[in-house]
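For reference, the structure discussed in these notes is given below.
All protein chains of the complex are present and in place, except for one that has been dropped.
The block that comes next holds subunit A.
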Amino acid sequence: MVRRYNRTLKLTGWFVAATAGLLLSVFFAVSYGAKELTLPAVWSAVFHYDAASTADQIIYNLRLPRVLGAVLTGMAFAVAGAIMQGVTRNPMADTGILGINAGSSLVVALSFAFLPALSYTGLMALSFVGAALATLLIVVLGAATPGGLSSMKLTVAGAIIAAMLHSLSTGVALYYDLSQDLAFWYAGGVGGIGWNQLKLLAPIILLTILWTITLGRPITFLSLGEESAVNLGVRVRLIKVLAMTAVVILAGVSVSAAGAISFIGLVVPHMARRLIGVDYRVVIPFSALLGAILLVWADLASRMVQPPREFAIGAMVAIVGVPFFLVLARREGREL
C-alpha cells in the first residue's frame, strides 16, 4: 500500500515537473529570439493582444504559432516513437523504419518537380499521403508473406523500402536540379507553421495522443513479448494495426509540418522509460511532454546560434540527442 502510494506520488511529481518545465520553456522560447522581448510583454501580448504594437505582432503572429508548432510536433514524434518501440520490442525502432520520412520526402521531391506552385498546406497534405502510402506498402508487403508480419520482417522490409524511396527521391531531386530545396525541407523546421496550420495540426495530434493513451495497457503487455500478451488476453493483431495507425497519423502529420526530425522519437521514449518505468499508460503522456520540451529548446537553439539566420532543427536535435544516445547504447550493450 505504502509502495503504491509512493509510486503515485513519484509519478505525480514527475508529471508536475515536466508540465512546469514545458510551460517555462514555451515562455522562454517565445520571449527570446532575433528580437528579445521581456516576459511581461509576452504576457500582455497573449492576454491583451494589441494589433498596433510591433512586439505584440511578433509574438502573436510569428513566435507563438511556431513555438506551439514545436510543442505539438515534438509530442507527436515522441509518442510515435514510444509506441513503435513498445509494439516492435526493438529499442532502436523509430518512425523511420515505417518509411514515413522516406515516403514523404519522395512525394515532396515529386511535388517540387511537378507542382512548384503548391501552397504550404497543400504540400503538407501531399507529404502526409506519401508517408501513409509508404507505411501501407511496408505493412502489406510484410503481412502478405509466409509467416506473417513479424517484428523482424517489419524492420527489414522497412529498412529496404526506406532506402529505396530515399534514393529515388535523391534521383528525382538531382535530375530536376532541386536537391538543395529538398535538403532544406528535409532538414526540417517549425518556422513555416502559422495559425492556419495549427488549426489543422492541434486537433489531430492531441486527439490521437489521447486515443493512444487508452492503448497503453495492451501496448505494455505487447512490450513484454507477444506470447505473454496473448496469454494476458490481448488481441495482438488488432492492437498492432491500431498502434501502427496511430503512429502513421502522428508521425506523418508532423513530418509533413516540420520535416524529418524523427530522431526525437528514438531518444525521448528511452528517457521517459528510465525516469518513470515501463508502463506505457504513463510512458506515452510523459514522452509527449518530454518531446515537446526537447523540440521547443531545439527550435530556440536553432534560432539563437547565429541570429537572424536559422539552423536546421533536425541537426540541432541530433547534436543534442547523439551524446545521450551513445551513453544509452553503451549501457544496452553491457546488459546484452
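By definition in this document, a contact is a pair of C-beta atoms (placed from the backbone, for glycine too) under 8 Å apart; a residue touches a chain by one contact, two chains touch by 3 or more; residues count from 1.
To be clear about the criterion, contacts and distances are computed from a predicted model.
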item: Name under which UniProt lists the unshown chain, selected from "Cytochrome c-type biogenesis protein CcmE", "NADH-quinone oxidoreductase subunit M", "Iron complex transport system permease protein" or "Carbohydrate ABC transporter membrane protein 2 (CUT1 family)"; value: "Iron complex transport system permease protein"
item: Residue of A:15, A:120 or A:325 touching the missing chain in the full complex; value: A:325
item: Per the touch definition above, residue among A:62, A:118, A:275 or A:315 touching the missing chain; value: A:315
item: Touch with the omitted chain, as defined above, among A:6, A:19, A:38 or A:167; value: A:167
item: Hidden partner chain, residues of subunit A it touches; value: 92, 141-142, 144-147, 150, 152-153, 156-157, 159-161, 163-164, 167-168, 170-171, 173-175, 177, 179-180, 183-184, 186-187, 263, 311-312, 314-319, 321-322, 325-326, 328-330, 332-334, 336
